[in-house]
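Shown here: the complex without one of its protein chains, the others still in place.
Labels A and B are assigned to the chains in the order they are written; within every chain, residues are numbered from 1.
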Amino acid sequence: MSTAPTQAGSAPPTRNAPSRIGRSAVLAGGLVALLAAIVASIAVGAESVPLGQIWPALTDFDPLSGDHLVVRDIRVPRTLLGIAVGAALAVAGALIQTLSRNPLAEPGILGVTHGAGFALTLGAALGLAGTALGELGLGVAGAVLATVLVYAVGRHSTLRLLLAGVALSAVLQGVSLGVRLTSPDTLDKYRFWSVGSLAGREQTDLTIPLVAIALALVGALLVARSLNAVALGETVAHTLGANVARVRTVTLVLITVLAGAATAVAGPILFVGLIVPHLLRRLTVGSVPWLVTLSMIVGPILMLAADTISRVVLHTGEVPVAIVTAFLGGPMLIWVVRRYGAGSL
Amino acid sequence: MTTTESPKRTAQVRVPVRGRAWWIERRTLGVVVGCAVAMLVLGFVGLSFGSSWSTPGEVLGALTGTQPSVVIVEWRGPRVVAAILFGAALGVAGAIFQNLTRNPMGSPDIIGLDAGAYTGALLVMTVFTGATTTVAFGSVVGGLLTAALVYALSRSGGLSGMRLVVIGIAVNAMVTALNNWLVLRAELEVAMAAVGWNSGSLNGIDWDDLILPFSVIAVLLALASLRAQALHQSALGDAVAVATGVGLERQRLLMVFIGVGCTATVTSVAGPVAFIALAAPQIGRRLARAPGVPLLPAALCGAVLLQLADLIAQMLLAPVSLPVGVVTTAIGGCYLIWLLAQEVRRR
């Protein structure tokens, strides 16, 4: 292969091992950054809301104030959505990477989000996707099918897993294409949905997906401790007393709920599940609970930042957030691979 | 050292050529003959099928010139030839990429060709509102630029299959996001036309459309067959390949060039046709029971597969002709499911 040495996980980190202080500092810093991101997400946009108006809008609502309306009816729901989707995708990515011991796995790349998307398109064409619950169900079902397929075919090696994900995404997109070609309506509706975006969802009923995501996040925290053992490999995990099969099933369920719900409500968004755990990996070596916790904070930061950018980057209107994440995540992935080699991801 | 009589080689056929010999695996020969027969049969069916079925007599008459028929020669003929030619080109491109990435799931899509071609086509359709030939040109430029970008980014220090795939995924994601956005901003009719283009179709191809692609693909395939042995030698791993005299860097560049060239040429005429490049080499390999991913069975299976897909595309919802890309995608889906079943059985 290439003449560069691979450091596949066997090289110890060159800095000191992550200390409690380091992680706690990041946690605290992360919370502060999250707060800043939330404020920015509420304030920035086509109509900027002066910072001084945000708190009154939340506490002392004045129905006649344009700013207050924007904050309450548009920005806050969108921010909540951004937090939920960001957390869901980041944690789903962290879980997949831990479970498959594969640093390149993420719901987008593996086609899981495309699976959810495909199920939703099919459901829309068949008239099943009317209700929020229905959409959630379709999204999760699609995510499950995609996960099972990709995992089964691509189990053996990282390369195979990635390529299986690529192939699956292509199939799903192709078949959705066939479905959409038969009816311009579905095509029209789909082309707006097919680019992940947080815009325009404020009117839909968000309670069900948000609750599902919240529950799954709690579940992720609970299973994180057991994942510590499983991350060391099946045989070792067994000897440490972890019930590998059960942990794996629970984790897969959580992944599909998180990815499925996030996609059902916001459309396919790539790379969040890849970037966030990757950024945090060096810091959280050996501790899955820390990885999950920090992902739940950094994910929303990334998502809100991307969403805010998406609102202001073009003068003529919004750019769907999935495009922003693609253009943020893509170059980053390329840079990492070129700098550190494909083996050390 | 004594000269020894080698044990009888029953699995191979010896073709003497001027004092030397050419050894062909018996099974490969069988596959070649079988595929050739299949191509002829399917070709015949393709020439016969249409809004009204032609009898074999009419087809033969049209081919020999005794009973000229515009329909058979001018309309159906190019389509049949295109299916064979493009199928073979895609099969070879797929085999090349599977050899390069040393993985059965490699294909030209990973280098961003299809997504880039779509971008080129979309830009022509939405921003420049161009005609069909301009779209073709745009798609070739878009595809080649994207592939060049992926290749250049993944090059440093020698081509690593894994790195190529990861960078391909990243670039693909960005380009696809761009494409989705372009589709979003377009008028509905343009969007529908663009989406239709992206499905790949052999509708409406005539002989003029084929002249240039035929020449390009013929040259590329000839090049590929000359370099096939080096490609197969590379399957032994970089170290052994270099140690037995394969000029690895140059070989890889050439093969990528051929693979990209074949795919871009097909895409420029028919749009992106999915999955032939992925499935044909593997099917060919299994039929020929050959080591690695051999080029010849891949080409032949690709041709047969595309012919079959095109026939299905025409017949399924007759008189409406589906885009052949939709059928090949369905084939791809079945192929993945079949792979899944194999994995489950292997457990």
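Operating definition for what follows: a contact is a pair of C-beta atoms (placed from the backbone, for glycine too) under 8 Å apart; a residue touches a chain by one contact, two chains touch by 3 or more.
Criterion: contacts and distances are computed from a predicted model.
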Among "AzlD domain-containing protein", "Iron complex transport system ATP-binding protein", "Transketolase" or "Glutathione S-transferase GstB", UniProt-listed name of the chain not shown: "Iron complex transport system ATP-binding protein"
Candidates B:L60, B:A148, B:A290 or B:I312 - the one touching the absent chain: B:A290
Touch criterion as defined above, residue of B:V45, B:V216, B:V242 or B:L287 at the omitted chain: B:V242
Hidden-chain contact residue, picked from the options B:W23, B:F128, B:W207 or B:W338: B:W23
Sites on subunit B contacted by the missing partner chain, in the whole complex: 1, 3-7, 9, 11, 17, 20-23, 102, 157, 226, 229, 232-233, 235-240, 242-247, 285, 289-292
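Just so we're on the same page, only the chains that are shown with their structure count from here on.
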Subunit A residues within the subunit B interface of the complex: 1-4, 104, 108-109, 149, 152-155, 157-160, 162-164, 166-168, 170-171, 174-175, 177-178, 180-181, 184, 187-188, 191-192, 194-195, 270-271, 319-320, 322-323, 326-327, 329-331, 333-334, 337-338, 341-343, 345
Subunit B to subunit A touching residues, read off their complex: 101, 103-107, 109-110, 153-154, 156-163, 165-167, 169-174, 176-178, 180-181, 183-184, 188, 191-192, 195-196, 198-199, 238, 274-275, 278, 322-323, 325-326, 329-330, 332-333, 336-337, 339-340, 343-344
